[in-house]
Every structure is written in structure tokens, then in C-alpha cells.
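Let me begin by presenting the structure, written as C-alpha cells, before commenting on it.
The complex is shown incomplete by one protein chain, all other protein chains being positioned as in the whole.
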Amino acid sequence: MAEAKPEKLLVDGRRLDGRRPDELRPLRIKAGILKRADGSAYIELGKNKILAAVYGPKEMHPRHLQQADVAVLRCRYNMAPFSVEERKRPGPDRRSMEISKVIREALEPVLFLHLYPRAVIDVFIEILQADAGTRTAGITAASVALADAGVPMRDLVAGISVGKVDGTVVLDLMKEEDQWGEADMPVAVMPRRKCITLLQMDGNFTPQEFRQALDLAFKGVEQIYEAQKEALKEKYLPSLEEGR
Amino acid sequence: MAEAKPEKLLVDGRRLDGRRPDELRPLRIKAGILKRADGSAYIELGKNKILAAVYGPKEMHPRHLQQADVAVLRCRYNMAPFSVEERKRPGPDRRSMEISKVIREALEPVLFLHLYPRAVIDVFIEILQADAGTRTAGITAASVALADAGVPMRDLVAGISVGKVDGTVVLDLMKEEDQWGEADMPVAVMPRRKCITLLQMDGNFTPQEFRQALDLAFKGVEQIYEAQKEALKEKYLPSLEEGR
Amino acid sequence: MAEAKPEKLLVDGRRLDGRRPDELRPLRIKAGILKRADGSAYIELGKNKILAAVYGPKEMHPRHLQQADVAVLRCRYNMAPFSVEERKRPGPDRRSMEISKVIREALEPVLFLHLYPRAVIDVFIEILQADAGTRTAGITAASVALADAGVPMRDLVAGISVGKVDGTVVLDLMKEEDQWGEADMPVAVMPRRKCITLLQMDGNFTPQEFRQALDLAFKGVEQIYEAQKEALKEKYLPSLEEGR
Amino acid sequence: MKELIASVKKEYLVDLAMQGKRVDGRALDQYREVSIERGVIGTAQGSALVKLGNTQVMVGVKLEKGEPFPDTPTSGILVVNAELLPLASPTFEPGPPNENAIELARVVDRTIRESQMIDLEKLCIKEGEEVWAVFIDIYVLDHDGNLIDASVLASVAALYDVKPPAVEGWTLPEFPLRAKPVAVTVVKLNGVMMVDAGLEEENTADVRLTISTLENGNICAMQKGGSGFFQREELEKAYELARKCGEELRKKL
Amino acid sequence: MKELIASVKKEYLVDLAMQGKRVDGRALDQYREVSIERGVIGTAQGSALVKLGNTQVMVGVKLEKGEPFPDTPTSGILVVNAELLPLASPTFEPGPPNENAIELARVVDRTIRESQMIDLEKLCIKEGEEVWAVFIDIYVLDHDGNLIDASVLASVAALYDVKPPAVEGWTLPEFPLRAKPVAVTVVKLNGVMMVDAGLEEENTADVRLTISTLENGNICAMQKGGSGFFQREELEKAYELARKCGEELRKKL
Partner (left out) sequence: MKELIASVKKEYLVDLAMQGKRVDGRALDQYREVSIERGVIGTAQGSALVKLGNTQVMVGVKLEKGEPFPDTPTSGILVVNAELLPLASPTFEPGPPNENAIELARVVDRTIRESQMIDLEKLCIKEGEEVWAVFIDIYVLDHDGNLIDASVLASVAALYDVKPPAVEGWTLPEFPLRAKPVAVTVVKLNGVMMVDAGLEEENTADVRLTISTLENGNICAMQKGGSGFFQREELEKAYELARKCGEELRKKL
């Protein structure tokens, strides 16, 4: 299924799908779509289709995993076998274990874990269809799911990837750009406080490009934050209005 | 080792081994043949050679697996590496995990698990030589082993497979019939109460054939039940008579 | 990387590396070379490079593994992926699991495990470079590491391998002798009490050769014991002398 | 797959059942609202999202070239895998498939395989060397009861959603399908039989029987589950429910 | 493999041993009743069921074609696997082989391999490409002590039970065997050495030594086990027991 690399990823300032360098792909977020989970969210970003669910805070079992003074946050990022071109064998691999860790560390800063000693909060992120940027889109969905579950938060977390293609710094890499581009930098941000809670990078950035990339990331995060708030409003406003 | 399919599985109303459609293979059951186990039984049905052993009721460890109001029944169906034509890799596979589950659910209805809160009863079934119908023969042996262990029971459980070969519903499929036949339906029954505790099927049955198959199964189970009682008598009668 | 077997392993009473049959390879032991471990030692014997570390006695977790009246000794013998010609896959295999067991049983006789009920002592042996005789050199290092950790001991344990090459019983097999020789017998001994705490053998020994091999082993162990004591002196004498 | 539910709730469900009623007002032989959405996953060759009430099951079908099994050198390969995702229920835990996930996958596998709905012989590329492998991945997203029926529905719908020209190396005119098996699971509450149990009904029942049928009413797979038992005549009744409800469900495929 | 036994029982066994006696009346150098049944499993190429008193070990031998190891391109393959089945003892648990099962398999492996009883060079079919693999599966059915000796006996008996013409593709006139190694395990109770320990003796002893010998009295494998130790002169004594009892056992093969 390996496709050939296109000659250029950027033609006349337009990307393969017609976007400008600083443009997000089409974004859609929906809160609260699962019945059993305490909180849930669904996100589509370009061709990414991702489901996030939250259980807890609830008592941690088995007990020896409890922390006496704080709740434990557990995250599991997982790809469906059918989410990528070549079927992925079910179960965790090294990539998904690392991603689960950085996602957890991206969400921890906004949670008041000290409010729930001995408890656990579980965050599950399922990639149903993958098109680059799944970890950051997963964070975006997970923080909506946490809010939907009623878990108190300092701020939301919004994630986006920035990168470099054909020498230009661009926002929100799609699959082809991720595959053939020169750099990829996933970023997660607390949108109100402007704090960076996830930062990874591979490829080649000059210091100047690094700064540009951060600028773009902050710009993208603002739009994502709006979509997050919209999704929560969409779910809760009707019931709030009913309540009047 | 794959053998060619014979032209016919049924010639003049006789099967490959000379049996009529409603005939069992030669059956032999022996109770109490292991020293360490609390109860045990050995069964030969055709070329099947199967050993079953029971440990318990005993305290469940680790404790967090205990059930406060009931004993836990655990079953493990396992095939010896040398029990089949091509050596089987040791350890559980998906097939044996499913079979272990349906065997457990076939035995549970006859046990008084509420008598032993926090306890566990372990049933181990080892297939030493396999010739089709191992799960049902395993149930037959396991229920004798449970009786041998002195576990109180509402009834025994007797298992047998029925199927369809060359369009005819037949009792107790042998390996060739299982491989090339048109349907296989393992059944387990509480012989005195006529209750069905295991029922699986794959292949193709008309509703009428399904009914016929059930009739045959009940007929086969009666003979198996006699052999089960005989085996228990054989072990316990001598000591009972000594006791006089 | 398979090399051809040399025509002879013993020429004019000299071995491939010039040693006589009853000679050890160059030996160097150093105690206390790791900061975090409670005790540690490093050994070079020929081309073997081995690190041993000890943690404990400390409380055993999880608790259900505690023994009410005695400390548990755990040993883990492990080969680095780069320690052998062909890269070894990380993680335990059947060989290392067996070796870990016999090493534990070689060390247990010198420890006062009854002094530390509910505790655990962990011994880790890492083979950084392998050249035959790793299990016995590992025991030699481990017992120095135990002493370095301050664990009370009845005696040290010194290990060495003896074997047979070209019909002659020889001390301390090197890799080529292990590979092409006719017998290999790892031995571990409490040097002061002359008790044998590890004995394995494979190959072919006449009863007479077996006796000769034991003689050689006891002879080799004496030299190893001296090197062990030297290593401990080297580490502790300076501080003892300071203390005067 | 059992969850603890309050005994007072159980008693209420049993009482209702004895009167032929159910907690959500359905008839004993009535399914919850059935929704089948096809083509939901672009990276799969075929896909479907099935909802039975709040239960949601997604299935993706992937086609890949592979080696045939030595004993069936001219036959394609069918692999069915089920994941009880931890996001679907507080009782599902991460890790390799447990016995419930394995049973679910194997009952779906038997239903598909024994119905012969896929003409596996047509999926041979080169005898003994290369065949098409059909991977059916069942992804349980929200567990509100009756996963088997939902999984069979989603698997069959996803298979019928396969558009073969999209697969590299594909030469057949179409994906070779020839039947529409449907599974109907009947549970028993204190002797009362009902179909499409919701989660609480499922947890109150002590036994279930799944019967997979074909267009002509023939049975291609069965599976009893749970620690209870059936009387002979209850099996007849279960078959009637399976035939009748199966026909209804098949119309939606 | 240690089980807890009451300390009063242990003291009794030790007292008996000090007087040269054993709980079941045997002499210190005497085996329990030895029974060897061959050809018990039709699906195996060779098989045997060995009983040492109440200890029961079954071994099945399977022959299959396989690839040789790169460093021994002209040599057949020997694989020994041991399963301490949970039905054989309350202390055996389901799961992959633990260190006791692995040690058992490896001691049997070394005994068979180092005795050179199988002429592995004859099991080469095509150099570097195809050889016969010999799988020895040890199945412990009832554990009443001394599993090593029983397993070696059953393995050697099962190998001699192999009837090669029954194997597809086999061309040699016979299965190439040329020795009968026998393992004798000696345990030490408070300094007293005895063979064929029953379970309680085994659990009372703090150390054991297995010595595998050949027809000519040569040693082909040894293994010390347990947390105790041996004096030099005890090894001499152990060898004498192994030679003498080994000869007796070999007669039954």
C-alpha cells in the first residue's frame, strides 16, 4: 500500500488538500456520546476519527496501587486494527505505550488530583481512523471527555501538531505531510493559561523554525479551544436552558 | 498428515467404524485414579483418552478473587502436545479458553456453590489423546471426578456430541465425521432432571434435524449416565461392602 | 559467526591460551562499584565481565510473597544482548531461569535467612561479556556483593567450572573448551567449610575423571577465595585503617 | 460479563417478566431500536456501526494477502477478533482478550463461517501459496447488553459493505458473499424467555442461548452461555424466537 | 517444588532415617514399585506411562520435520518440555512452565542429549535445510515425589517405543538409538542419603543430587538441587547409589 512521495507537498503556498500553511483541517467535536462511560467525546480532525472516554474518579483496585494523598490518572491510547492502511495487530506496542505516557503527563497539569486520594481516573482514547496527529487530537477529545465526566479542571487541554514541509513551517500535519515532511512537533497547551503540557519533536528545526512552530501551535490551539467549548455548550446548554 | 476425505461416511446405514447412526463408541470410565487430587476420573470414548481431576472446595487464594456468598468454580480444559496428529504447542489457546468456559457453565448448574462462600473448586481436564467429542467426554469425566471428590451435587452431568454426516443425524461423532460432516452439536445434560447445561452447534441443521439431534443426544446421555454410575460404584462399592 | 573446531584443544599439555590443565584464567574482582545498590562487585575471569548487585534485606512486597519465619532470597542471572557473539534477545529464557535457580540454591547455604523473617534479599547478576563459566563467576561475584552489602554469612561461596578436553580433565573452561570439550562441570564451594553448594554436569566422565574434576575444582576455589578476600580487603581496609 | 446489580432491581425485572412485561415497555420478542450505519471507516475495506438501543458495536473488515493453511490450500482465511474496549463498560479491563471476548469472537466466527456466507474458495490467489485473508475486527464501544447479536449484525453489514476494487491486487468482480446469517440471543428470567436483553436483563438472567439462522430458517450456529440450564421444550421456543426475530433483523441488512 | 509438611512429621522421618529406616519400610537404596507401560498414546510416535509408587509421569514423543539450527546444519533437533500439570498436585498452578518445570525439562534434556542416546546426525534429511525434530513432552500426572527419575525413565522408554515407519516421510530403517541413560536422584535427610524419595521425604530433605549414568557406569549428567550442600565424600556415596540403582532401573527399560 506504500504510495510514492509526491514531488511537492506545497504548491503556490497551498498544501495537498488545498490548505494554507496556518490552516487547520476540518474539525468536529461532540461531547457525551457514550452511555456507560462517565464522560466521553468524539473528534474528527481531517480524516482522524477518535473516541475518548473517562471513568472515575473511583476507588482504585487493587488497593496496593492506591496513592495515599492523590488520585492516580491512567491513560490508554489505542489504535483499532482497522484504523490504518495495513491492519494493526491488537494490543499495546512500544509506540502506544510512550504515547499513553505523554498524554497522561499532558493532562495531569489541569487536574486537581489531590482532591481524590486513593482514587483513580481512567482515560481511554481509541483511534478509529488515523490520519496523523492522533495523539494531540486524542488529548483534545480526552479533555472534553474529562469535562463531560464532571472532573474539576483548571483549564482544558488542546493539542495540535506543527511541522515542516518543503522547508515551510505548517500547522496540523496530515498523513502525507507527516510521512514525507522534515519535522513533526506535537504540542498540547492549556489554552487560557498558555502553558505547554506536551511537547515532542522529531526532524530538523532551526531555532528560528522552532519559534515559528510554537507561534503556529498557539494559534491553532485557540481554534481548537473554541471547538471544545462549543461541543460542551452543545451538550449542556439545552439542559441548562431547560433548567431555567 | 492431512488424509483425503472418504467418498462416503455412511454406507448401508453403517459408519466408518461399523456403528449405526444411534450408537456410541466403546466407553470406559474409571473413578479415583490419582492420589494427590481430591477426586479424579479417567474416560475412554473411542480413541479419546481423558483425565479429569478436582481440587476443593478449598479457600481461594489470592483473597481478592474470593466471592463473599458463593464458591468459585474454575475449569481448565487442556490438550497434551502429543494428543493430536500435529504436535500442539503447550499452553492455552482461544479454542481451549472458550471450551473451558462452556464446560464451567455446564457443570455449575449441578453444584451447590452457595454452600462454600469464599472457596474455590478447581476442575482440570487433560486431553491425553483426542478423537472428537473431547469437551463432552471431558464433562462426563469431570462430573465423575467431582462426585469422587465428595462435592455435593444435584445430579451428574453427562455430555455427548451429535451431528450430521451424509445427511443423516448421528450420535457421538468420531474424528473423521467431525472433520467432514455437515454439523456438530455438543450437548451436556443433567441425566435425571433432563436439563440441558451445554449446547453448542456449528454446521447446518434444519429445524427437524435439530429436534432429531436432541432426541439422539438424550438417548446417548442415558447410556453415559449408566457408565458414570457404574464407575462410581466400582470404586465405592468394595469399600462400602467392607464397611458392612 | 560459527568458527571451525580447532584440531586439538591441548597441545603438549598447553591449552589454546597457553594455560596448563590446572590453571585459572586471569582473575580480577572489585567490590563496591555501584552507588545505588546495597552491595556490588565486578569480576573479570578471562574474557568474562560480570556485575553483581545486592539489595536488602528489605521488606518483601507484595506481602503475600513474604515468608513468616525466613527471608526470601531471589536471584536473577541475566545476559546483556551484547554479551555474546550473536545478539541475545533481552529477557529471561529457559537457560537463564534454570541458572538463576541453581545460583540461588548455591548461595542459600551461607546465608542466615532466619534472621530476617518477612524480608527479601535480591541478588542481580548481569553478564556484560561472556566467555564460558558465567554462572560460577557470577556466584563468586554475588557472594562478594553480599558481603559488601553487609549481609551476615557463614562463609563466602566461590564457583568455578571444571571439564574435560581432549581426554584431559582441566580447570576453568574457556569458551572454545566449553563448546568443543567432552564435559563441563560447574561447581560452587564454601571455601572454609569445603561444602559443595552447586554441582551440575553434562558430558561424559568416568568415575575416576569425576574424582579428578572435584580435586581440581577444590584447588581452583582456593585461589578464587583469596581473590574474593583481597577484593573485600581492598575496599574496606582503607576505611578500617582510617578508623584507627 | 456479569455485573452486580441490586437484588431489588433483579426482583423487579423478574416480576415484570412473569407478567410478560419488560422494564422499557418492550414485548418479550421485541428488539430495541436497531440502527446500522455502513462505510463509517475509510481505512477499512468494509465497516459498520450497529446500535441496539445504547449498545454500540463497530466492525472493520480488512483484506490482506496471506498464506493459506496447509490443510486448506485453496481456501481464503477468515479471522475474527473481538475487543471488549475498556471505554465500553466499567467492567471491561485493558489487556489481551479474556474468555468473554474470545467467546464473542468465536460465536461470530462460527456464524459467519458455518453459514458459508463468504465463498472462501474464491479467495484463493495461488493454490497453496497465496490467498486473501479476511480480518473481521469487532470493536465494542458501548455495552448495554446483547453484544453477540449486535456483533453478528455489524460483522455481516461490514462484509456487505466491502468494495473490493479498492484493494490492491484484487481481480474478482466482487467480494463473494452468498448468505445473510443473523444471530438471535434469547435469555431466560425465572423461566420467561425474551430476546435482545438489555444490560440489566442480561445480568438478571442466569442463562442465554444464541441461535444463528439462515434465510431458509436453518440453524448454522448455537451457543449456550451462563450458569443456568434449559429444558428441552424451551429450546423449541428459543428456536421459534430466533427464526421470527432473525427474519425481522435480516430485513435491515 | 517444596511443600509444607508438619514439623512433627519431618522429625519422625529424620529419626527413621538416622536408624536407616523409611516410613514405607523400604531400604535407603530401594526404589518404590516401578511400572513402565509403553505405547499408551496412539497419536504419539512413542509414549510411556511410568509409575514410581503413586508418582505417575506420561511421556509422548512426536517426530516432525523442521529446520536445523544454523550452527549444526547436519543434526536433528531435540526439544524437551515438561508440564507440571495442576491436576498432579495442589502446589502446581496453571501457566507457563515455572523454574521447577524448566529445571526438570533441562535435566532430562541433558541426560538424553549428553548420553548421545539419539544419533542426531542420522536425523538429517537435507543438510542445512531439513532435519527431524524430536519432541519429548513430559506430562506429570500425579506427583508423589522423585519426578526427575520418573521423567527420565518415561522419556527413555518412550523413545524406545518409537515405531518410525508410522511417520510420514521417514526413510531410515529404524529410530537411531544407542544408549539407555538412567537418572538416580539421591536426597539427604540430616546427613542420611537415600534414593527415590517419596513426597514427604523430598519435602523433608534439604538437598538432592541427580546423577545420570550410562551402561558402563560413566556419568553423563548431574544436577544438585535444594538449598543444602554436600560434603565431598557424600558425592562418592551418591555416585555409588546412582550406579547401583541405575543398573537395576535399566533392566526394566
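Per-chain residue numbering starts at 1, and chain names A, B, C, D and E are given in the order in which the chains are listed.
Just so it is clear, contacts are C-beta pairs under 8 Å (C-beta built on N, C-alpha and C of every residue); 3 or more make two chains touch, one makes a residue touch a chain.
Quantities reported herein were computed from a predicted structural model and do not represent experimental measurements.
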Listed residues C:E126, C:D148, C:D172 or C:E209, member touching the removed chain: C:E126
Residue ranges of chain C at the interface with the undisplayed chain: 1, 34-37, 40, 47, 49, 51-53, 55, 58, 76, 78, 80-87, 90-92, 122, 124, 126, 128-130
Positions on chain A contacted by the hidden chain, ascending: 2, 94-95, 97-98, 100-102, 104-105, 108-109, 185, 190, 194-207, 210-211, 214, 218
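Simple rule for what comes next: only the chains that are shown with their structure count from here on.
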Between chain A and chain E, the fewest steps along chains that touch one another: 3
Chain groups still in contact once chain E is set aside, others held in place: A, B, D | C
Rotation in the CA alignment of chain D with chain E, degrees, nearest 5: 120
Chain centre separation in whole Å, for chain D relative to chain B (CA means): 27
Multi-partner residues of chain D (each touching 2 or more other chains): 97
Category of the chain touch graph - line, ring, star, complete, other: line
Chains grouped in pairs wherever the two touch, ordered by label: A-D, B-D, B-E, C-E
